[in-house]
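With one protein chain held back, the other chains of the complex are shown just where they sit.
Presenting chain A:
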């Protein structure tokens, strides 16, 4: 078990995880109530992956995320308001209502527009990392993908080049065991879909408990340092589990109940909360205070987003080509 960090750091991680959990829960209920438009691919259950990986990144480092981007984006510092407004399709959304749930991000904090083509972000991450290297910065790219992406051709092309060019990138597979509704065992012969393939590219890899934020963070620190030091890419495979379905209206009929019960008993947010209490890092009252503040903030931003102005229909015609402005 990884040693508990100092209070400020530990609580910081807990706050980030709790924010993601409550954000996703709120979105889920808004969706069930018929208030939230579009589709949703939620990240609750995978909070430790996002927070453990991103906690020590700089603003100038980049993340590349997927169709399940909320946890990563919030952890990297995309504003809650701009995320919520985007979910409601409002003009103040982080993509002005043009992206939606699968394309959130904010490049000004290093969160690149989320990518909803499975595996599509892996070669893009190579390009981002190449840029960091060419400009002689020591910034890095962290690229998240799911187990399903490991069977895309883009995975192979990106990892091979990242290795041969020693790119400053960390490839992070969040293996939640299901590619949409298909068990990864049905489509992949190796046990660890990303990590077992690292040796084929000459990339060091590690399998990590993705529900343990401190374990993830420990592995992240090593991989990020390796990238910053110019030693090349690392593959981290984080074993984790979705709380919800693949997307809206997915009741997870394909997942055995015993499997769900086993994973839910190791819920990353609850587990970490219990450790904070057990090890005397924070009191119940302190945690409740932190949680109350986050819940209030989410409620406030939901109300704000609900009442925020819609985009004008003809706004659809702008941004097809870049028209200048934010560089």
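In the analysis below, contacts are C-beta pairs under 8 Å (C-beta built on N, C-alpha and C of every residue); 3 or more make two chains touch, one makes a residue touch a chain; residues count from 1.
What we mean here is this: contacts and distances are computed from a predicted model.
A.B. asks: Pick, from "Oligopeptide transport system permease protein", "ABC transporter ATP-binding protein", "Probable DNA metabolism protein" or "Alpha-ketoacid dehydrogenase subunit beta", the protein name that UniProt gives for the chain of this complex that is not shown.
C.D. replies: "Alpha-ketoacid dehydrogenase subunit beta"
A.B. asks: If the hidden chain were put back, which of A:79, A:160 or A:271 would touch it?
C.D. replies: Hidden-chain contact among the options goes to A:160.
A.B. asks: Have a look at A:22, A:113, A:175 or A:240 and name the one touching the chain we're not showing.
C.D. replies: A:113
A.B. asks: Return the single residue from A:94, A:203, A:276 or A:308 that touches the missing chain.
C.D. replies: Going through A:94, A:203, A:276 or A:308 one by one, A:94 is the residue touching the chain not shown.
A.B. asks: Using the document's contact rule, name the residues of chain A that touch the chain not shown here.
C.D. replies: 62, 64, 93-99, 103, 105-108, 112-113, 115, 117, 120, 122-132, 134-135, 141, 153-154, 157-158, 160-161, 164, 318-326
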